[in-house]
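For this depiction, one protein chain was excluded, whereas all remaining protein chains were kept in their positions.
As written, the chain order gives the labels A and B, with residue 1 at the start of each chain.
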Amino acid sequence: MARLKGRGVAAVNYPTGMNLGGDPSQALIHATTTGSFVITLSSVDLGQGLKTVMAQIGAETLGVPFDTVWVDTADTDTGPHCMGTFASRGTHRIGNAIIMAAREARAVMLDVAAEELEVDPADLVTDGKGKIHVNGSPEKAIDVINVALAAHFKYGKTISGRGIFMKPKSDVVPETGEMNPDSAQAHACTVAEVEVDDETGEVRVLKLTNAYEIGRAMNPAMAHQQIVGGAWMGMSHALYETTEPYYPDRAHGPLDFSEYLMPGPGDIAVMESAIIERPAANGPYGAKGIGEMTANSPIAAIANAIFDACGVRVESMPITPEKVLRGLDELRSK
Amino acid sequence: MQDLETIDTRFFSAEREADLDVVGTTVPRVDARAHVTGKTQFYEDVSFPGMLHLKMARSTRHHALLKKVDTRPAEKVPGFVRALTHKDVPNNWYTILRLIGVEPNDEPVLPEDRVLFQGEQIVAILAETAEVAGEAASKVKIEYKDLPAVFDVEEALKPGTPAIKPHGKNYFVYEGHHCRRIRFGDVDQAFKEADHVIEHRYQSAPIEHAPTETTGCIVKPEGNGRFTIYSNTQACYFTLDNAALIVGLPFNKLRVIGGTVGGGFGGKVDVTVEPIAIIAAMLTQRPVKYAYSREEEMQVSSPRAAERIYIKDGVMKDGRIIARKVTLYVDAGAYSRHSPYGTTKAAAHMPGPYSIPNVWVDAHCVYTNRTPSSAMRGFGVTIGDFALESQMDRIARMLKMDPIELRMLNAYRDGDMKAHRKKAEGCALVEVMQKAAEMTGRKLPERFKKMSSLKPVGSKGEGI
Partner (left out) sequence: MPSTVVTLKVNGRAQEFLARPGTTLLDALRESCSLTAAKKGCAQGTCGTCTVLLEGKPVFACLVPVETVAGRSVATLEGLSDGDTLHPLQESFIELFATQCGFCTSGMIMAAKGLLARNPNPSRADVVRAISGNVCRCTGYEAIIDAVLAAAAKMKNATPIRKKAAE
C-alpha cells in the first residue's frame, strides 16, 4: 500500500532526413515590386510551424525583416516539388533549398542596390531592418522597397531565386548493411521521475527533465513546443496508447478517444527542458531538426524509472497498470 | 511556467558562434493569429456545390476470400448515386514506395478476390449526403470464405504458416534476403570474449497517430480535364504521383492543394483516400469528399508498427559493450506501405548511439492479417530506443554502474565507425547527458565531467 518513487534515464540520437536520402525539396523566392518576398513551396505544415521557420530562414539569408517574408504553400501548380513533411527532413532540406534560392535573390538585390548607390555590390550589407547600405557607412543607404521598384521598373531585373537541396540516394549493401542513412543526428537525454502505486499499478510521471541537442534551434520557443508536446506523446506511448490492447490478438480495439487512452491535461508531468546546439555542417544555419525524436527518450526513461521505483521490468509497451501489478505479484511470490 | 527559450551556450560554444538576426530568435508563429480567430483553413472547411460523399463498405473478416459482393441493397437507399469496385480502378495495384523503386505493387485500391485485414475497404459508395453514403455502405451484402489468419510476426515466418501475400512470402524481400542485415565485426567471437552476456526480448503494440483532424480529401473536377485535390496529406507530390499512376491520368492533370494539416505525425503520408476519390470525381464529374470517421482513423488508418526486438549483448566488466546482436521484427500488417523503408531505418539505427565494435542485425518486415502499419513520428526508431535504453539500464544494474556513466563510456564520438560503416560526426550524446545530469543535480565524477564527443574515450584529461 505505497506510492513508490523512482528515477530513470535514457539517452538517444535521431537521424535527419529520409532514410538513405533521395528526398529533394525545391523552393522559389521572388520579391514583389514593393520589397516584400514570397517563398513558394509545396511543403506541408502539420502544425510544427514550417510556415514560420522557413520565413525566418529566408529573411535571415536575404537580410530583410522577418515580417516582409511570406511563405506560400502548398499548391503543386505553383510550388515546386517537395518530397513531403516526414522523417524530420523539413527544416533541413527545405531550409537548405530556401537558403540557395535566397542567395540568388539577394545577389540580384545587391546588384541593383549597387547600381542605385553607384558602388560595388561587394561593399554593401543589409541591416536586417529594411535597408541596404555601404559597409561602415550607414548613411549611404537605400530602402529594400526602392531597390525592388528599381529592379522591376528601371532595370528590368527580377529579384528572385531558385533553390533545391538533395542528399543523393544511397543504396544499402545487402550483405553488410553498409549505408549512408542520414544527414546528421540530433541527441536527447531524458531523466524521468515517476510514482508507482503498488496497489493499482498506476504510474504517475512526476517530472521529465530533457536535454536536447538539435544543431541550432531556428525558433527556440517553437523547438520548446516540440520538446513539450513530444514528451507528452512519449509519456502517452509509454503508459497508455495502443490500438490493440491484447496484441497480437485484435480484440477490443479502441474506436474513439474515450477508449484510446492518452494523458489528459490533469495527467501531465512537470517538465524542465534545455537545448544545446552543435551546428550540423550540412544543415541550414546548422539545424538538425527535432520533429520526431521528442517522444523517444521519455519512453525508456519512464520504463527505467518504473523499474527503479518498484523493481518491475516491463518489457512491452504500453506499460499498463495490469502489467505493473502482474510484475509486482511475481516479485512478491518470490 | 517555464522559460520558452533555454539554450545553454556553454556547450560547443566556438562551433555554434554565429551572427544571426532572425534565425535563433523567438518570433511569433505566423499561423497563430488565424488559429485563434478560427480563420485557418483546413481542407474540410471548404465545401463545393453538388459535392458527393464517399463511404466505404469494409471487411468484417481478418482474412477471407470474397465470394459475393452485392451492392443492390445499397442502391435502393434514397440518395445513393454509385458504387465503385476494383473494376472501376484503372491501375488497381500499387505500393506507395514504388516512387522510390520499391516493389512489388502489393496493395489493391479495392480488393479483387480477397481481403487481408479487418476493416479493409471493399466497395466505395457515393451518395448525396454522408449519412446516406454510410447507410448504403452498411447495406452492401458481402459473403466471405474465411482463410486462416496470421497475427504473430514469428508465427508468420515459420515454414508451415501459409503465405498471405500473392508473392508467396510473409516478409518483404531485401535484395534476395529475408530481412535487412547489418554485419559489422564478429559478434560470435566477441560473445566468447565477453565477461557477461545479457539477452532480452522487447515488444510493442500498434500505436495510432490519433490527430484531432482525421484523414480526408475533396476532389473537384475543374471541367478542363484537370482535378484539384484538397487534401491533408503530409506529402503533396507523394499523393499526386501515386494517384496519377493509379487513376491513369497524366501527372499534370492533377493538382494538389493543401499544406495546412490538423496534426500528421506520419499518419497522413499513406495515399489512401485520394485515388478512389479522384476516380469517383472522374466518373461523376462532381466534387467528391472522402473523409475518415474517427472510428476509421482509429482502426483502419495505418498505425505505428508493433515491433518485437531481441537484443543480445556481450559486456565487459568495466562497462564496455563489445557486441550487440539484434533480431527485430516489424509487423507491417497486410500491406507494405512504408514498412520496407521503416525496417531499413530501424536497422540503420542499431546499435544506438554507442560505439560497439561488433554488431549483427536482422530486421524483418513481416506481413500479418492486421491493419497495415506505416510511418509514425520516430519511424523505425522509437520502439528501438525503448528496447535499447531499457537494455542499457539493465546492463548498468547488472554491473552495478551508474546508468549515465555506463552510457557515457559507450557513447559514440566523432570519428568512430558506426555499424553501417559511416563515420560518426556531430556527436553530442556525451554532452546531452552531462547537461541532463547537471539539470537533475547529479554530480558526475571528474572523469565523466571531462568527457567530450570530440575526444575518444579514455583520452588524456579524463583521469580515472
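One rule holds for everything that comes next: a contact is a pair of C-beta atoms (placed from the backbone, for glycine too) under 8 Å apart; a residue touches a chain by one contact, two chains touch by 3 or more.
The structure presented is a predicted model; accordingly, all values stated were derived computationally and were not measured.
When you scan B:185, B:263 or B:319 for touch with the missing chain, the hit is B:263.
Screening A:231, A:275 or A:310 against the full complex identifies A:231 as the residue touching the chain left out. Residues 46-49, 221-222, 224-225, 228-233, 256-258, 262, 264-266, 268, 271 of subunit A touch the missing chain (whole complex, contact as defined above).
Touch with the hidden chain on the side of subunit B covers residues 1-2, 4, 28-29, 31-42, 44-45, 47, 129, 131, 209-214, 261-263, 265, 293-294.
The rule is short, and it goes like this: only the chains that are shown with their structure count from here on.
Chain geometry summary: the mean Cα position of subunit A and that of subunit B are 17 Å apart. By the touch criterion given at the top, residues 2, 4-9, 11-12, 15-16, 18, 20-31, 62, 100, 118, 151-153, 174-177, 180-184, 200-208, 210, 233-238, 240, 254-266, 268-269, 294-295, 298-299, 303, 306, 331, 341, 344-345, 347-349, 352-353, 361, 368, 370-371, 375, 377-383, 385-386, 388-390, 392-394, 403-404, 407, 411, 419-422, 425-429, 431-433, 435-436, 439-440, 453 of subunit B touch subunit A in their complex. The part of subunit A that touches subunit B in the complex is made up of residues 7-15, 19-20, 22, 41-47, 49, 51-52, 55-57, 59-60, 63, 66, 70-71, 73-77, 79, 81-87, 128, 169, 172, 174-182, 184-185, 187-191, 209-213, 215-222, 224, 230, 233, 237-238, 241-245, 247-250, 253-257, 260, 262, 271-281, 285-286, 288, 291-293, 295-297, 299-301, 303-304, 307, 313, 315-318.
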